[in-house]
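Sharing a structure, written as structure tokens. Questions coming.
Our next item is subunit A:
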Amino acid sequence: MAFLEISSVSKSFGAVKVLDDITLEIERGEFVVFVGPSGCGKSTLLRMITGLDSPNSGTVSIEGKVMNDIEPAKRGTAMVFQSYALYPHMSAYDNVSFGLRMAHTAKTLIRQRVDAAAAILRLDKLLHRRPRELSGGQKQRVAIGRAIVREPRVFLFDEPLSNLDAELRVQMRAELIELHRRLDVTMIYVTHDQIEAMTMADRMVVLNAGRMQQVGRPLDLYDDPDNRFVAGFVGSPRMNFLAGEVVGADATSTRLLHAGGTGPLTLPIGGLQGQLKVEIGVRPDHLRILADGEDPPPAAIAFTGRVTFVEELGNVTYVHIVLDDGTPIVVGAGRGPRIGTDDVRITAPVGHALLFAQDGCRLRGRNGTGK
Partner candidate 1 sequence: MTAKRASATSPTIWTVLKWTVAILAAVIAVFPVWWMINVVFSEPGQPVSINPRLWPTSLTAGLQTVHVIFAETAYLHAYMVSVCYSVLTIAGVLLFGSAAAFEFALFDFPGRRIIFGIVMLALMVPTAVTIIPTYLLTADLGWLNSMQGLVVPGLASAFGLFMLVQFMRAIPADMIEAARLDGASHLQIYWHVVLPLCRNAMVTLAILTFMQTWGNYMWPLLVGTSPDMYTVGQIVGMFNSPLSHQTVEVVMTANLLAAVPPLIFYLLFQRKIVEGIAMSGTKG
Partner candidate 2 sequence: MRIISKLQGGIAGLLASVALAGAGAASAEGVTLEYWVYSDFAAGDALALQQQFIAEFVAKHPGVKINITGKGDDDLTAGEIAGAASNTLPDVFMNGLNVGAQLASVGALSNIYDKWMAMPESFRAQFNADAIKSCTPKPDKMYCLPYTGFGSLLFRNLTVLQKAGVDTSKVPATWTEWFEQMKKVKAAGLYAMPDTTMVFNSVAEIYGTTGDASNWGIDWATHKTRIDPTVMTKVLQKFIDMVPLNSGTSRNDQATKDLFIANQLAFHVVGPWVDPTYKQAAEKNGLKYDFQLVPGDTPDKHGGIKSYEIVGVSPGPHRDLAWEFATYITAKEQMGRWATLLARYNGNAAAMADPKVASQLLITKSVEAVKYAVDVQPPYFVGTVPSCYLATVVDIAAATADGKYTAAAGAKEMISQLNTCLAE
């Protein structure tokens, strides 16, 4: 039995279905990130776990005990809010110790715990300050301190870094990872930022429109997405999608025509049917622009497009291209010669092409050799 179990949880507000039959198991000490676009239900799922909302059906249990009817404060969970939700009329110390004081914990014990938390978070010198006298990062740390002193079994973070500037965000990410390592407790983290998710998660849970799309280690999701949504959501810049149509298929391979392409392309995916409309997904990093006169390697995707815009970021250059049918394509190229011509040919090895059905499902083929 897993440490934290969410089974068949559904929730709707009025007619709107916010969570649809979510089942998930989380192990002790894991760092799990819920990620998805805003409104996908990830925050609601978090609130189910901590008890601020209750599911219409399904159960949440921690260490085998069903939590549905347990008060939020008694679940052994602690939450850090996006807005930090610090009490503006209390000092940092009082904010951190509020929960303990509510539980009538002995004064000396409160002192001990707050000091310990402050030491971890380097808040020692700030404890007497009011929230309005603290910077964004400091407020963030106080909010985390408030969670730490409760010594919870599960830490919950609701987009805690979204109010910080980019630099601080990176720094805080590292601090949170370090914190997780030090405390060695379960942490569940909600964000809409897939980079944050990728960098922090042991396991990522991708949600969309109230449904769980895929669960797994970040790189597994990156390399082997279950559907078009996950493929598009994970990774930056987004995966490119080309419309295509299967023109011939057998047990081991598929032949298809695709937008911008010059001829039929053969993919090593077997067991599909002909006359199937599909989409081909290729990550920008796997695409390459052919030099003038260079021929595409055999068994590679190749297509032609028009350059509209070039982003030179130094370490990498993104070339924005539009195909004849209007499909936008981004190609990641190393720092190379400036692209001089307007019409370019692009290629990628077929091994990096993923195939999606029209309903968004990944087509792995019968032989299951997606890669």
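Keep in mind how these were chosen: all candidates are chains of the complex that A comes from, given by their letters.
The rule is simple: a residue touches a chain if its C-beta (ideal position, glycine included) is under 8 Å from a C-beta of that chain, and two chains touch if they have at least 3 such contacts; residues count from 1.
All values reported here derive from a predicted model rather than from experimental measurement.
> Which touches subunit A in this complex, 1 or 2?
Selected candidate, touching subunit A: 1.
> Taking the complex as given, what residues does subunit A use to touch candidate 1?
The contact residues of subunit A facing candidate 1 are 50, 52, 71-74, 77-79, 81-85, 87-90, 98-99, 102-103, 146, 150.
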